[in-house]
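Below you will find the structure I want to go over with you.
Complex shown without one protein chain; remaining protein chains in place.
Coming up: subunit A.
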Amino acid sequence: MSADNTPSNETTPSADGGTSRTESGGTELIRFDHVTKRFGTNTVLDSLDFTVSSGKHVTLIGPSGSGKTTILRLLMTLLKPDEGTIKVGGAYLTHEEKGGKLVPAGEKHIREVRKNIGMVFQQFNLFPNMKVLRNITEAPVHVLGMGKDAAEERARELLDLVGLTEHLDKYPTQLSGGQQQRVAIARALAMRPQVLLLDEVTSALDPELVAGVLDVLRDIAHTTDITMLCVTHEMNFARDISDDVLMFDAGRVIESGSPEKIFTEPEHERTREFLSAVL
């Protein structure tokens, strides 16, 4: 966590493309340098630069198709950037340095850097062939090398945190969408990631189940020092947990700042239009 508690400048799209601006405290954890991502002829991210400091909760907002989810998927290495570099914890994510040159990273390097990142998906993506408990212990046992008992102990703690202790012996299909998503949150946290990516985690839920999931995330945001990158259409939630809000449009950050600033006095016309449409 940063010692300084003035977060509004910490997540700054740097137009000059190079220097990180985390001068108000906090170590830089994530850094996008000139990242471009295209799908066919469609440029989703256009030479994007931004940094996120350790422990911060950052929300990405903007119209659909503006590239928010692509950022999370790039960080999770589900996509590779066409140009530019991404750093997590000071290490290149999809590149590595060999003989003083940057080359595409091998699987081993990617796995090492990826250890720091966890993700919760819109569609939960729990493993339907495993019970709730094993969904959570599978990776700690087989990736972190934890003992089965220790992993189960930790899984029980996490299930307690998300309020699902009594469901540990059920299969995902026996749970509601909201419960499945809370299991997915526990599963991601079990890997003790430094960064948690939340990709529209309530979009696939029935309205009455949204609050339960958001409460769990609020709890995590307020009680842990985990860094969060969150794509959401829940503006109240964004306002509640965010240190910084980044407004995206057409693959670029057009405005960023504290939630108070973005939601009450946005500078950019596109931000005002977007917020008036969703609020």
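The rule is short, and it goes like this: a residue touches a chain if its C-beta (ideal position, glycine included) is under 8 Å from a C-beta of that chain, and two chains touch if they have at least 3 such contacts; residues count from 1.
Rule of thumb we're sticking to: contacts and distances are computed from a predicted model.
For the omitted chain of this complex, the UniProt record lists the protein as "Ectoine/hydroxyectoine ABC transporter permease subunit EhuD", which is one of "NADH-quinone oxidoreductase subunit J", "Ectoine/hydroxyectoine ABC transporter permease subunit EhuD", "Cell shape-determining protein MreC" or "FAD binding domain-containing protein". Touching the missing chain, out of A:Lys115, A:Arg156, A:Arg239 or A:Arg270, is residue A:Lys115.
The chain that is not drawn here is touched, among residues A:Thr43, A:Gln123 or A:Gln194, by A:Gln123. Remark: the omitted chain is touched by one listed residue; of A:Met146, A:Met191, A:Ala211 or A:Ala250 this is A:Met191. Although one chain is not displayed, subunit A still touches it through residues 76-78, 107, 111, 114-115, 117-119, 121, 123, 125-130, 138-139, 142-143, 173, 187-188, 191.
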